[in-house]
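These notes are about the structure you will find just below.
Note that one protein chain is taken out, while the other chains of the complex remain in position.
What follows is chain A.
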Amino acid sequence: MIQMFEKYMIVEKDVENIVENGKITGFKFGARLPYYRGIALSLLEDIGVNIDGAEVPKEDIKFNVHGNTYTLEQMESAVDDRWNMGEVAYIIIDKEGGLLKGDHQVRLMLNMRIAYLPFPSIRNSEKTISIA
């Protein structure tokens, strides 16, 4: 419904590979909530990520906001943690080797449950991100 917020959904300048013990284990990119206010994480029904045309398996997606990291399953019961409006969270993707240097096309889908709307609120955004 509020498609205007979608253009701020992917924070394309905030992208990097994740290095653990000298090995690249995945990558992450910044994301903003496409809604007029902050919501509890439990209200995010689903997150979908597609990189360069390939859908990322759900079990490889994690969500990190103000230092707290969740799997999609853990988010279901996270009623006490909140993604604030305008706050940059990170979508973390487990992927050995991360992303290669250069441009990549990323699609992000967020499905929110809004208490007073009779239909699911699904927001999509697509942007080119770069790994330096």
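Brief remarks on what is shown
Just so it is clear, a contact is a pair of C-beta atoms (placed from the backbone, for glycine too) under 8 Å apart; a residue touches a chain by one contact, two chains touch by 3 or more; residues count from 1.
Here, contacts and distances are computed from a predicted model.
Of "Cytochrome c-type biogenesis protein", "Membrane protein", "ABC transporter permease" or "Sugar phosphate isomerase/epimerase", only "Sugar phosphate isomerase/epimerase" is the UniProt protein name of the chain excluded from the display. Across A:24, A:51, A:85 or A:131, the single residue that touches the chain missing here is A:85.
In the full complex, chain A touches the omitted chain through residues 1-5, 7-8, 32, 34, 36-40, 42-43, 45, 76-77, 79, 82, 84-86, 88, 113-120, 122.
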